[in-house]
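What you see is the complex with one protein chain gone and the rest in place.
Here the chain labels run A and B in written order, and each chain numbers its own residues starting at 1.
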Amino acid sequence: MKKKIRFIALFLVTLACADFLVGASTKLIIEHAPQTQYNLSNTIQTLFHQKSDILILGASRAHHSFYPRVIQKETGLTCFNGGRSGVKMDYFDLCVSSYLKRCTPKLIILDISSDMMEAPKGDQFKNLRCLYGMCEPLTEAMDSAYSPMERLKLHSGLYRNNRVYNEVLQLCLSKQCPEQCGFQPLDGEYQTPYVISTKPFTADAVRLSRLNNIARLCRSHKVRLVITYAPTLRLTTRNGVSQWLDHYCKTKHIPFYDYSWEKKYYLHPELFKDEVHLNSHGAEIFTYEFISVINANLKKRI
Amino acid sequence: MERSDIFKKVNEIFCDELDNDDIVLTDETTADDVEEWDSLSHVQLIVAIEKAFGIKFTSNEILSWNNVGELIDSIEKRLKE
Partner (left out) sequence: MTINSLAFLLFFLPVFVLYFSVCRKHANWQNVLLLIASYFFYAYANWKAVPILLVSTIVTYYLGVGIQRAREDNPRKASLLTNLGVWLGILLLLYFKYLNFFISSFEDLFTAMGFHVSHHTFKIILPVGISFFTFKLISYLVEIHRRKMDAERDFIRFATYVAFFPTILSGPIDRPKAFLKQLATAHQMNWADIAEGCKRVLWGMFKKMCVADVICGYTDAVFNNYAHHNATSLTIAAVLYSFQLYADFSGYSDMAIGVGRILGIRSLENFRLPFFAVNITEYWKRWHMTLTSWLTDYVFTPLNLKFRNLGMWGLNLAVMINLLAIGAWHGANWTFILFGFYHGCCLIFNNLIAKRRKLFEKAHGLKKNTAYRYARIAKMFLFVTFGNIIFRSNTITDFLGYLSQYSSGFLYPYVAQRVTFIMYFPPLLLMLFKDWKDEEKFNIHFFHSPKWYVQAVSMALLLAVILLEGEFNGPQFIYFQF
């Protein structure tokens, strides 16, 4: 009997130690994470560290379209590109909440694509679980999304970092590029011309409420908010997402800039890496054009 | 033919067909006991035994054998007919 007890005890102690070590080491890495170009790095910067004057948020389209260095050079203001893929409007809502707790930026640019406004298929916080308990708005959002059993399991360092340890490791091994300020330039030129989608768009109710919350937060903190639809080769028409955004922004009195139907971009696939992302050359051209929008909005009174 | 003679002959057939002179069979021997005796060589052995003794078994009979002893019993029975 004694042998069985000591066996089980050693088993449990080893498991607990492994759990603690993994949890503690991940927390340490995250807190001191260098700036790279990847998703987790951008999330860490947006949620914990950045206090730039201009904050860019959005999905991968934003991540690859807005050149902070160009904005900094032309406006003299600091800028960070917090775009990342694989997340919904809920994520950007808590980005704005945590950002505004730290500072008051001069401008927030929110680039919206259809997938951000759709209901998640599965766990939308799947790649963010490693941050559970480290950021209050994020932890609150996860608490409301998860069952009590799941929340209990997230206290385990091993379970919390399940399948994201690779991303965490990548933080340490990737090339550091703080000068890019979150932006990731893409190489390559696309050959195929634009496509038009006639699929009607409806915003999911929860995602819409998150977007409304972002607008409300910006208004209450006196932060300028602009919504954009950056250049893409996947165009929408009639009841598509850019048409929906146009109507939404008009009702909410938020400046909206739709670049999808600009001939300068959609007729030039060589400015794109693929159907939805500008390459580095395209991003540079676009950002330079966008400077005038930034300057015009900065001049406006809130 | 005496049972022991049948036994000896069957043992020889096994050694020939399975290419192994060290095989020694007993009444209780099964396929698990002989490395080369698998589902493929099983039928080869049956054909060789039928040829050597000039007899023919039925499929049901063959499938009902549990060990070498039962195989020998069947041969004995057939030879008496």
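Going forward, a residue touches a chain if its C-beta (ideal position, glycine included) is under 8 Å from a C-beta of that chain, and two chains touch if they have at least 3 such contacts.
Remember, predicted model here, so these are calculated numbers, not experimental data.
Undergrad: In the full complex, which of A:37, A:161 or A:236 touches the chain missing from this view?
TA: Going through A:37, A:161 or A:236 one by one, A:161 is the residue touching the chain not shown.
Undergrad: Spell out the interface residues on chain B facing the chain that's missing from view.
TA: Touch set of chain B with respect to the missing chain: 19, 38-40, 42-43, 46-47, 59-60, 62-64, 66.
Undergrad: Could I get the residues of chain A that touch the absent chain, sorted low to high?
TA: Missing-chain contacts on chain A: residues 3-4, 6-8, 10-15, 18-19, 22, 122-123, 149, 156, 158-159, 161-163, 165-167, 169-170, 173.
The criterion applied here is as follows: only the chains that are shown with their structure count from here on.
Undergrad: What is the distance, in whole Å, between the centres of chain A and chain B, each centre taken as the mean of its C-alpha atoms?
TA: Taking the mean C-alpha position of each chain, the two centres sit 76 Å apart.
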